[in-house]
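Yeah, one chain of the complex is gone here, protein chain that is, but the others are all in their spots.
By written order: A, B, C, D and E. Residues from 1 in each chain.
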Amino acid sequence: MNKNVHTYMAAEADYREAKIVLFGAPFDGTTSFRPGTRFAPDQIRRESYGIETYSPLLDRDLEDHAFTDIGDIELPFGNKERVLDLIEATTDRILGDGKIPLLLGGEHLVSLGAIRSAFKAHPDLRIIHLDAHADLREDYLGESLSHATVLRRAYDLLGDKRIYQFGIRSGPREEFVFAREHTFFHPFTLQGIEQYLPALREVPVYLTIDLDVLDPGVFPGTGTPEPDGASVGDLIRFIHKLKGLQIVGADVVELSPPYDPSGISSAAAVKTLRELILILAEDR
Amino acid sequence: MNKNVHTYMAAEADYREAKIVLFGAPFDGTTSFRPGTRFAPDQIRRESYGIETYSPLLDRDLEDHAFTDIGDIELPFGNKERVLDLIEATTDRILGDGKIPLLLGGEHLVSLGAIRSAFKAHPDLRIIHLDAHADLREDYLGESLSHATVLRRAYDLLGDKRIYQFGIRSGPREEFVFAREHTFFHPFTLQGIEQYLPALREVPVYLTIDLDVLDPGVFPGTGTPEPDGASVGDLIRFIHKLKGLQIVGADVVELSPPYDPSGISSAAAVKTLRELILILAEDR
Amino acid sequence: MNKNVHTYMAAEADYREAKIVLFGAPFDGTTSFRPGTRFAPDQIRRESYGIETYSPLLDRDLEDHAFTDIGDIELPFGNKERVLDLIEATTDRILGDGKIPLLLGGEHLVSLGAIRSAFKAHPDLRIIHLDAHADLREDYLGESLSHATVLRRAYDLLGDKRIYQFGIRSGPREEFVFAREHTFFHPFTLQGIEQYLPALREVPVYLTIDLDVLDPGVFPGTGTPEPDGASVGDLIRFIHKLKGLQIVGADVVELSPPYDPSGISSAAAVKTLRELILILAEDR
Amino acid sequence: MNKNVHTYMAAEADYREAKIVLFGAPFDGTTSFRPGTRFAPDQIRRESYGIETYSPLLDRDLEDHAFTDIGDIELPFGNKERVLDLIEATTDRILGDGKIPLLLGGEHLVSLGAIRSAFKAHPDLRIIHLDAHADLREDYLGESLSHATVLRRAYDLLGDKRIYQFGIRSGPREEFVFAREHTFFHPFTLQGIEQYLPALREVPVYLTIDLDVLDPGVFPGTGTPEPDGASVGDLIRFIHKLKGLQIVGADVVELSPPYDPSGISSAAAVKTLRELILILAEDR
Amino acid sequence: MNKNVHTYMAAEADYREAKIVLFGAPFDGTTSFRPGTRFAPDQIRRESYGIETYSPLLDRDLEDHAFTDIGDIELPFGNKERVLDLIEATTDRILGDGKIPLLLGGEHLVSLGAIRSAFKAHPDLRIIHLDAHADLREDYLGESLSHATVLRRAYDLLGDKRIYQFGIRSGPREEFVFAREHTFFHPFTLQGIEQYLPALREVPVYLTIDLDVLDPGVFPGTGTPEPDGASVGDLIRFIHKLKGLQIVGADVVELSPPYDPSGISSAAAVKTLRELILILAEDR
Partner (left out) sequence: MNKNVHTYMAAEADYREAKIVLFGAPFDGTTSFRPGTRFAPDQIRRESYGIETYSPLLDRDLEDHAFTDIGDIELPFGNKERVLDLIEATTDRILGDGKIPLLLGGEHLVSLGAIRSAFKAHPDLRIIHLDAHADLREDYLGESLSHATVLRRAYDLLGDKRIYQFGIRSGPREEFVFAREHTFFHPFTLQGIEQYLPALREVPVYLTIDLDVLDPGVFPGTGTPEPDGASVGDLIRFIHKLKGLQIVGADVVELSPPYDPSGISSAAAVKTLRELILILAEDR
């Protein structure tokens, strides 16, 4: 019998022995355009059974690695401060246990809880950020905590030139100006990471992937589809290049299942996550 | 040329001459199950052009009455207190101008802003409440302001035996117990209003219609469809019975267009609204 | 092997021996709100295989009756005069061969082609009309030929008090006034046919069923869903009452498959058609 | 944290203390028209959180009763004999432990596994069967094991006049003839059970509910929607009448989530199941 | 308050000061396969709020340019000659006021109204045409005015070698033969415009973009999706190359929202339009 347990495929390690810990934050409370990312963690778990645990590109298999999926945090809708506190507390615990937290959104704001925790543990933290949008606004519709301000809040914590941004292709002019001055900014494509890898190998890194960095053709299921993005192959190759970095935490956000009638966006999220787990699971 | 103006059908009066003022509150920030009611005001306006302005049941026509549609309030997502304040302020203005506010939700919490305003203006206010759920919880997932607590908050204001509830068919036992003690409670159907009409004619009345009082067969487009509800005919006949009451404000909430692929729920909302406007527009 | 023939279930008679001849007019060129009825004949044929050929209510089986399905007329989009001419010519041929034409729309305007033909053959024709809308406008958006004027054009041919209307529940006031004066008008429900049956048995009758007479809950798949309509049981019982009339032609129109994601509207159309064919097939 | 456990709401008893045991059989291998019932057990569990555990009609709460949900049987697609064997074995175990099995389909064929087991344990078994179709065919497309033959196979086991059928409204003439002779046959509606209740109280009863007995307007999500069915209220009232019978096993089958875009069919299934569990949980 | 005005983002100039004038022609009356482009102008306006007004590729912002959106022309369905006359008259007025008309379809036939007007004003007009189909048929299903003949009708006006076609990848052999002889014909891709730019800078140019030139993967929402098309990046880069031409009018047609469940086609249309407006808005 199926034991009614509902996890990402192969996430069968006991918590104590797991090196990587998945958890979900099904929150979309600041989404302004089209809500629905709250359904993503559940969908990613369910659809993971349509994909294999083996990566032929890496010749590695999830089943050979110890990771676990501790489920979703229960979140109070309409109270984003409490939501961020709960995510931060969960991340604190996982980091405190010497494991790598891997957060499934929800909207991009959820990353802030995990980043706050990772920054507390690693004050010299760097962030690698893949996204269609820079998310560097000072505020959005009068609110300082929003999916559109999350990297700015991270910037407030980490300081100048600590964030590496790729794939950004939409935003107001001010964000592009700010990014060019204050982050390592690589708009439009996922190219250019190689030059930073030697330096990045020396510091703790947090990786945040807003899946809308992908082209809407291969990833329609998101709140604000922005045409002319990356392919899944581009994204996976980018992740493979991170092999050898000290990634202390990561997240994958902004899948919105209601806008994914064929399930191709879920499949892209599941496959991206598999490749990411396999990279995180490598011994360094 | 269409002048790019986008209103509910026939809402063509100038604000000054309008007796009734429609406005939208596209908010679904506390929705716990399936979001989407934020899209309702826009959808109701657009779909109203599939329905006639003439009601053959009442032999009255919207075009013979002066009402207006002032559009949607711009709402900050993720800040429900400010949302309620903005709705209250708009209702204050409309009531202050001697007109009847008619609020289009959004989720049911938005009604609280309008009810607060109506209660300030009319301390002897009564509420007629049609819904599948009593919405009388003290709190919901730890939050006191929620779509599931909105009538309890109204009860806190108005006091005992000031609310008349019809059609309620779902909730925890405590809500049913509370309702039987503190409201005029008519669960399961829309029957039983007649006995109260003589008394209600003497007081100001606010009418709040959660459209999920309708059966999911005729109204699938809502966040939590509850089987075994009322027909559209039942609802319209109920509204017709209110002719002659002093309805000082009203709302129609909880249409969720993403769950209405055929548009039948929108059509039900539009027709209900037409009948309601025609009743509100009557001279008393 | 399936012989690639695509017809309504059990429509297997040779044309020569068939008493009833189905044909489709996949036209929706004057639809103002939501197009899609052009897909109905194809959908009705395909979905008919989900329904049985046997009617337990009538204890009769389609397989015991000789009828055929000659497919769809090829129609020039955007030229409604030619469309009507082609429908009229096909109906002429079927009537000329002593058979009963049974037309599948398409939008309601297509009925006019068949009615013109039936009127030429039977100058004392009566029409029984089931619909949510009276379709009695003199013109619609400046056009005299439209889905909204089709019964007015029929009235122009047949004259006063030759049309029997049931189920009408939407329209401008003028149509209701006109209908009350010039047709036998039974709005809102399908009740009231019995009184006319003795007289109707003496004359040739054309039956036109706009399926939007049904409630949107059981028939969402139509261009302008009008709440508070008839049940499928009501419609079938109405048809059964027509047993014994001289029905010389009939049509079933306004199914719009794009608005029927679950197929329940197609199922209603297929079942209605089965009961209708079984009534038409009776010897008199 | 959510512990990644995924069950029907309130199914929190330990297996040992549970009186009722839910399990799923996500099989649709003989579905001829539109597959999809394989997704039903998962959908019922997930959507159950949109409905309350308290039944105001019965004034009873699921949380006051000990029942459990042991998940889905893993089934080999394309091997229906093994599927039935696995269902039978699971039912054997539950019955052997003195509990009531409650099976979630899947297509109707799955009931046969449970019925075989219940018949072995209770040779004087009676079956109450609610369905749009009699499912009494000797074979279907050449196969003797099919969703369309399942009650005939049960009849082969139990013998004449042991099955009580309600709501049947579609099938070939032979099935209606057979049913009238060999079962207690109440087509078209859910009326007529009362006369049998005194006798049925004396024998073990298995209850099988094909949800397509419901009207497609309130239950579109099924493989072969048959117009003109029962309301959810009709079905729930029928179930309430069974209070006091010795129901030794039951199933609820034929929900097909892919044809339920608004979730109203899932909601109907979840609510029906709640009322059924509350009746099964009563002490006798 | 939102003032109920519904325009393309940033189209806030007064008509008198606007250099560019958007207007919609929601017509799909000759669409033979799958209707729905009638819903495009409304959808483009609504979805434009999901995209930014700033173009990082051009480093220009819509908010820095004076353009307006005068809404949709009201069109008589089923009378294509009048539809074309109305479009032509509107274009005449805009051109007469010294502004650039930018027409939103609707099906491709609507372009003919604007082209007729532009040709009257500029007898030496050239047309740049991007499309999956050449639209050069002499007639289509017997009709000379059709979405499939629109460029042939333009050819009849302008004469030989005045039309530049790109991206064409589908059609009967005769169209390909005709195109190779009578237009500057660049099938399959959007490459090859550079060679004509020097000459084109000397003449007035009308640009017509049938969005089905895009690949169905990134633009599924169209009537006849033709595999193996251009990317959104290809299309935007093509438009950027037109900087410096005297574009006297333009249109963007054939978005069909009913076939765009995820909204990615709308997003592609909105972004294409933004880049086009920014190019049109440049001083020359």
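Here, a residue touches a chain if its C-beta (ideal position, glycine included) is under 8 Å from a C-beta of that chain, and two chains touch if they have at least 3 such contacts.
All values derive from a computational prediction rather than experimental measurement.
A.B. asks: Need the list of shown chains touched by the one chain that isn't shown.
C.D. replies: Those shown chains that the absent chain touches are A, C, D, E.
A.B. asks: Of D:His6, D:Arg45, D:Arg60 or D:Lys80, which sits in contact with the chain we cannot see?
C.D. replies: Among D:His6, D:Arg45, D:Arg60 or D:Lys80, only D:Lys80 touches the chain that is not shown.
A.B. asks: Based on the whole complex, identify which of E:Gly78, E:Pro204 or E:Gly221 touches the chain you can't see.
C.D. replies: E:Gly221
A.B. asks: Any idea which of A:Ala11, A:Val232, A:Leu245 or A:Ile279 touches the chain not displayed?
C.D. replies: From the options A:Ala11, A:Val232, A:Leu245 or A:Ile279, the contact with the absent chain belongs to A:Val232.
A.B. asks: At which residues does chain D meet the chain that is not included here?
C.D. replies: With respect to the unshown chain, the touching residues of chain D are 28-32, 35-36, 38, 74, 76-80, 141-143, 145-146, 258.
A.B. asks: Using the touch rule from the top, list residues of chain C that touch the missing partner.
C.D. replies: 1-7, 23, 42, 45-46, 69-74, 90
A.B. asks: Taking the full complex into account, what residues of chain A touch the chain not shown?
C.D. replies: So the residues of chain A touching the missing chain come out as 49-54, 56-57, 59, 61, 215, 217-218, 231-233, 236, 261-264, 267-268, 271.
The rule is simple: only the chains that are shown with their structure count from here on.
A.B. asks: Tell me, which chains sit next to both chain A and chain D?
C.D. replies: Under the touch definition, chain A and chain D have B as mutual neighbours.
A.B. asks: Between B-D and A-B, flag the pair that has more C-beta pairs in contact.
C.D. replies: B-D
A.B. asks: Taking each chain's centre as the mean of its CA atoms, how far is chain C from chain E in angstrom?
C.D. replies: It comes to 40 Å between the two C-alpha centres.
A.B. asks: Can you compute the centre-to-centre distance for chain A and chain C, using the mean CA position of each chain? Integer Å is fine.
C.D. replies: 56
A.B. asks: Among the residues of chain E, pick out those that touch two or more other chains and give their numbers.
C.D. replies: 74
A.B. asks: Determine which chains touch and list them pairwise.
C.D. replies: Listed by label, chains in contact pair as A-B, A-D, A-E, B-C, B-D, B-E, C-D, C-E.
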